[in-house]
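Omission of a single protein chain aside, the complex is shown with its protein chains in their original locations.
Here is subunit A:
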């Protein structure tokens, strides 16, 4: 398991020999309480023996499945994606959020992962904005307005972490509907509800509210923390969102991060139109100006709006003075890969691997690590269908999740371009 831990080399090691994990810094039972639940990493095989789950292959298999399901959607037709998203995250802070089935409590776990999500979200969708809403005592409160700064959202969330009372789905939806209804038509309206409670105490007919959301084309997704609730399922079905229930903390993290990449645009909704944007220049280091967002004088940094010359601190955002959308070109470029994702790599079949006549590359094209197992047996590997280069599993994930470029294809194109220019 934690193989990176320092191994003990004193005499006790022999006594603990039978238990593989016993000879680490902490005893197994101590570690169990310290971090994750170690027993969950064990599984019983057919003969009743306990063995650790082979996390690596399992994880990779999961990832493959996910990417395949994504690509099956993407490759059949080039799907238009909503790159400019306006997302409201609704965090349920009713008293159910105080339950301790997630350690230390649901609320803390949710907050932790929302923070990670906010950063990931802005990383993947630089053109988008989000807002935070909490439900407490049966009433929905707005924590932060729609905005593009991850820091301010995270700060606001962490400062307000206490829970009480009932939760009300309808109140939250009404509030969110009020916000999202005003945004321009090119933006995609989304709500992500993190729901701890198992019921909702509503002042009126929630079905009407759901229909209202459907009419304003707000896509509502719910992640439940305990069990499937009919009304949430109904809400998601009606508005085209996704509904999922977390099994444990790890699963919850996965589920919430699934919402980070932009969703496919709703067909009737995707009216292609031009959006006016400004690319502000970064001000000189020594210049002093009053920034329009904090209303105070600042030295250096900041950007200047190209239309009204106002100073703003961060990108992307809407100019406070003239309302122009301000972004930088790298932001645009970063959104680009969503539209043209790289194709999933094919798994190299084992029969091909075991064929001695077939000479296969011995190392990963990406990281140059050996693709052979210690026993000189070939391990699992994948190949890019375009450039036919082989990659190890880690690189596979890295390329698809973070890099969004295939090193093989890129270098191939480069060399070709170089040859062309030489001639």
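By our rule, contacts are C-beta pairs under 8 Å (C-beta built on N, C-alpha and C of every residue); 3 or more make two chains touch, one makes a residue touch a chain; residues count from 1.
We adopt the following convention: contacts and distances are computed from a predicted model.
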Omitted chain per UniProt, picking from "Gap junction protein", "Hemoglobin subunit epsilon 1", "DNA 5'-3' helicase" or "Serine/threonine-protein phosphatase 2A 55 kDa regulatory subunit B", is "DNA 5'-3' helicase"
Contacting the left-out chain: of A:132, A:191, A:213 or A:229, that is A:229
The one residue from A:114, A:245, A:393 or A:406 touching the chain left out of view is A:245
Across A:92, A:202, A:249 or A:396, the one contacting the chain not displayed is A:202
Where subunit A meets the chain that is not shown, the residues are 101, 169, 198-202, 205-207, 224, 226-232, 244-247
